[in-house]
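Take a look at the following structure, please.
All protein chains but one are shown at their positions in the complex.
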Amino acid sequence: MLLTLVTFIPLIGGLALLFVPKGKDNIVRGIATAAAAVALIISLMVLLGYDKSIGGMQFIEQCCWIPSLNVTYFMGVDGLSIAMLVLTTLLSLISVIYSYNVTSRVKEYFFFFLLLETGMLGVFLALDFFLFYVFWEITLVPMYFLIGIWGGPRKEYAAIKFFLYTLFGSVIMLLGIIALYFTSAPHTFNMLELAKQAPLFTKLFQNVIYVALFIGFAIKVPVFPFHTWLPDAHVEAPTAVSVILAGVLLKMGTYGMLRVSYSILPQAVVYFALPLAVLAMINIVYGAYCAMAQKDLKKMIAYSSINHMGYVLLGMAAMTTAGLNGAIFQMFNHGIITGALFLLVGVIYDRAHTREIEGFGGLGSIMPVYTGIMTVAVFASLGLPGLSGFWSEFMCFLGAFQVQNTWMKIITGFSAIGIVVTAAYFLIMIQKVFLGPANEKWKGLSEINTRELISVVPLIIIMVVLGFLPRIVMELSSASVDSMLKALGTIKP
Amino acid sequence: MMLVPFIGISAIIFAIGVYGALTRRNAIGILMSLELIFNAANINLVAANKFLNLENSIGIIFPIFVITIAAAEAAVGLAIILSIYRQTKTVYVEKINIMKW
Amino acid sequence: MNTALLKDFIYLVPEIFVLCLGILILGFDLFIPERFRRRYIINLSVWGLLLSLVLLVYAPAKGLILGNMVSIDAYGVFFKGIIILSTVFALTMARYYAPIKDEVIGEFSALVVFAALGMMFMVSSSDLLMIFLSVEFVSIAFFVLTGYIKNDPKSAEGALKYFLIGAFSAGIFVYGMSLVITSTGTTNLKAMTEILRGPGAYSPLFICGFLLMLVGFGYKIAMVPFHSWAPEAYEGAPTPVTALLSTASKAAGFAVLLRVALAAVTGKGDLVMALAVLSALTMTAGNLMALQQNNVKRLLAYSGIAHSGYILMGVVAACSGTAPALGITSVLLYAFVYMLMNIGIFAVIIAFFNKTGSDDMQSYSGFSKSNPYLALVLVVFLVSLAGIPPTAGFIGKFYVFSAIIQAGQKFLWLAIIGIMNSVIALYYYFRIAYFVYFGEQKDERKVELSTGLAVIAGVTAVLVLLACIYPDPFISAAAGSVLNLW
Partner (left out) sequence: MLLLLLFAVVAIISALMVVSMKNIMHCALFLALFLLSVAGIFFCLDADFLGIVQILVYVGGIIVLILFAVMLTSRVSSALMEQTNEQKGLAIAACLLLVAAITTAAFKTSLVTAFYGADPEGTTRTTGELLLTVYALPFEIASVVLLVSLIGAIVLAGKKGE
């Protein structure tokens, strides 16, 4: 019951919001916070209850849903989903708290937000493909409204672009899902069952389905050349929504690849490993260079997301223990780190109403606490040893380099450029914004306030703790990774 | 092979009707062309009945219903034409164009 | 006299009941004072139709009756259910639709009930004669209903265009039938199925005739290139009639088209391919034209054309020979689902129209601020029309795509075109949502939602959501209706 509960508690909270009388915004905020907090508590209970020594799927819930299609309501968690589950509930609660500064149409805002949380949780917990798809698409509608109503100046454009891109991907994915269903015997949407039947699928079929699903997932990640919606959406979205978008929604893409493609279409995964690595390289290098060219702080972080998701893809393409563990770890870290960065950019934007990097200067003396926190987050993002980002990036590269394939080694080598560039633009940013003489114009900026601290500090703590104890996440993921590799290992490239 | 000439005749009448319906500008003119089409179908059916000896004389029964429908359609159609004439003072199809076609 | 034949009329109890209801309304109309007329007459017709729905559920299935003219089967019952439900919804809407005056509400209701009767015959017809008669029956009733608003040139114009194209295609339809009858020697669909399974049955004359008949069907379901009446009639007609035209009339059209197609083209590759091409054309053209619309009713007309294209995908699958059951199920399910969401959205449009007197998209600006709940319901319908879960539209789309994929690789291109189209469709549906949610508020007045409209919008919205959250009853009903089609 825990998984169902955690998925639908936000939705119930959201529906409860609709009955709050007009004008009582604080009650709305309270209910939303309570719902998100309960979800977080339940997800922590799941985390503690998960038996790492056994691994595999646990907390399984399965019951009949649409018998005529053999669709079941089927949920369960393994190490991979637990990491995503905790990430989602944590970032959701933090974003809800941060969103107290939303003052227009509060009720609608939190309704859409909680609906979005339900959708995301459902994606990470569903083990039935049909259910998975339903949750996958449920996330689109609230996101459209969240960007479109509460976003920045070009919000309408960004919202519809996001919607069209991702819908395009998901309907192509739908074709793939239906084809899988009709090819399996007996017809099923059950992911575990499909994984068992994987050897029966022909190679050609696997490749075709892989491409169909890949388009759906790649648009979410986003993989180059499907990435163009991301900068628009991230920049225009309100701060808390950017956090969710970067922190959780992008992970849905890589999660889908790992959960679906890696278990159900192993032959195709092996076949497409090298192309995927090339795309990963492009993501890393291209994302880094684009980020470097940005003048807008938020846009820079948006492009850095493309770059960081490239690491995840590289780790996945490697298909080694280190690579896959690194990929999962990086998914989690990127959620935490980029989430924190977006919150921090939001903090300064709320005060200065601008995000131009060039315009700032010497903020370090004006807002010392803020500067300190920002520096930690940035260092985590560029992979400074001692912070969590280092381990995951290191493992992704290590995993990729271990592959006995010259092309793969070359690709990995080129990708390393991305790390250097990332370090460069982050350091330049720190220097331009925080160091140097204090700009007169910004003398009046107030220090980061309590609400903002409450939302950012937990993330910083996680970065530091995981920097010293990466084991916490690794232990979770390694069990799932082992079973994934076992399925992939039998296939010769 | 007696049937084929009748199909030919009815095809010619049908085509004339289609031509009229496509080119007439007057709504009543279009209506008259439609009657040609209905009659073409009837000729076909009656001829088929004669030469194929259809079950239950469907070739004679069907046209009765076609004529009935044609009459009902003409009545309603002319009522529509009259009501639009009262409002716009025209029965020319192209001129009746508040909404874009 | 063959009296045994006439005993079969007992199986037509729901139809006869509806006929009596129509006549009763006409008589009732004469004795009711004008100020009560609206309420009493609409109530009478709505409750009468609901009663006939009960009769329908309990009427036994029998198969072919009355000289094989009609087939009383579950397939027909399913469609009759759709028809009666949407008629009930449309009549309830009509009660709150101001342009239909009190003094003509009696004839209006009677005509709507008669139209429903015609459609009920349409969906159970199993003989070309019956098909022709009932299709024309429905057309004639709708010609009148479309032009029902007096002194509204738009309504008259819509009716004229609907009539001219309708009568023209009826002529082509019946001429095509005459060729089909000449080449097969029968009007009965069952007999035709058997004849066409024989060697050399697909004579050139038959194919000619069938293609001409397709014009008639194409007109009824607003298939490209016979769709041009739809936007005119939809925009001009009183909105309750538009709702009925786009749901019941279309569903009935598909019911009869599917019956004929199953008999005539199953396994005939070229003709099935022709249908597939028409399906692709219909959805693409409908969607592309919908992109440019500013009037919500017109937009829904074009979107309805696009939806016809999707349903045709199901018809193609049903006739492909590889996925008959799933294809038919998908058509049934889609027709039902489409009915729900379209009725719902038209209820919202009427509520809005009653306040502002406008159907323009721009006038919806800021609607969500003045009416947050109604706007939310509207979004549910839009999401459903776009085919996104958790709404009924998704289940419908899922089924047609499933059917076309099961039909084989030959039709994969059609599925891909369908995919592209659902993305295009999203854009214009959410253009409405754009105005509703993002637009500047122009009109602070709250839309006064009359009980009837609120009930329609609420019930359909709940059903739209329920059809995805707990779809099994709907799916089993549709799948069960496929059995014993002959």
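Every chain is named by a letter (A, B and C) in the order it is written, and numbering of its residues begins at 1.
The rule we apply is simple: a residue touches a chain if its C-beta (ideal position, glycine included) is under 8 Å from a C-beta of that chain, and two chains touch if they have at least 3 such contacts.
Remember, it's a predicted structure, so these values are computed and weren't measured experimentally.
S.K.: Which chains here touch the chain that is missing from view?
M.R.: Computed over the complete complex, the missing chain touches B, C.
S.K.: For subunit C, which residues reach the chain that was dropped from this view?
M.R.: 1-2, 5-6, 9, 12, 19, 26, 66-67, 69-70, 101, 103-104, 107, 110-111, 114, 117-118, 121, 129-130, 133-134, 136-137, 140-141, 143-144, 147-148, 150-151, 159, 179, 182-183, 203-208
S.K.: To test your reading of the contact rule: which positions on subunit B touch the chain that is missing from view?
M.R.: 1-4, 7-9, 11-20, 22-26, 28-29, 31-33, 35-36, 39, 42-43, 46-47, 49-53, 56-57, 59-61, 63-65, 67-76, 78-83, 85, 89-92, 94
Everything below uses one rule, namely that only the chains that are shown with their structure count from here on.
S.K.: Per-chain Cα mean versus the mean over all protein Cα atoms: which chain has them closest together?
M.R.: Closest to the centre of all protein C-alpha atoms: chain C.
S.K.: Go ahead and note the Å separation of the Cα centroids belonging to subunit A and subunit C.
M.R.: Distance between chain centres, rounded to whole Å: 43 Å.
S.K.: How far is the middle of subunit B from the middle of subunit C, if each middle is the mean of its Cα atoms, in Å?
M.R.: 26
S.K.: In subunit A, which residues are in touch with two or more of the other chains?
M.R.: none
S.K.: Subunit A touches which residues of subunit C in the complex?
M.R.: On the subunit C side, the touching residues are 368-369, 372-373, 379, 383, 386, 388-390, 394, 398, 401-402, 405-406, 415-416, 419, 422-423, 426-427, 430, 433-434, 437-438, 468, 471-472, 475-476, 479.
S.K.: Can you check the complex and tell me which residues of subunit C touch subunit B?
M.R.: 67, 129, 132-133, 136, 139-140, 143-144, 147, 150-151, 153-154, 156-161, 163-164, 167-168, 170-172, 174-175, 177-179, 181-182, 185-187, 205, 228, 231-232, 235-236, 298
S.K.: Under the touch definition given earlier, write down the residues of subunit B that touch subunit C in their complex.
M.R.: Going by the criterion above, the answer is residues 3, 7, 10, 14, 17-18, 21, 27, 30-31, 34, 37-38, 40-42, 44-45, 47-48, 52, 54-56, 58-59, 61-62, 65-66, 69, 72-73, 76-77, 79-81, 83-84, 87-88, 93, 96-99, 101.
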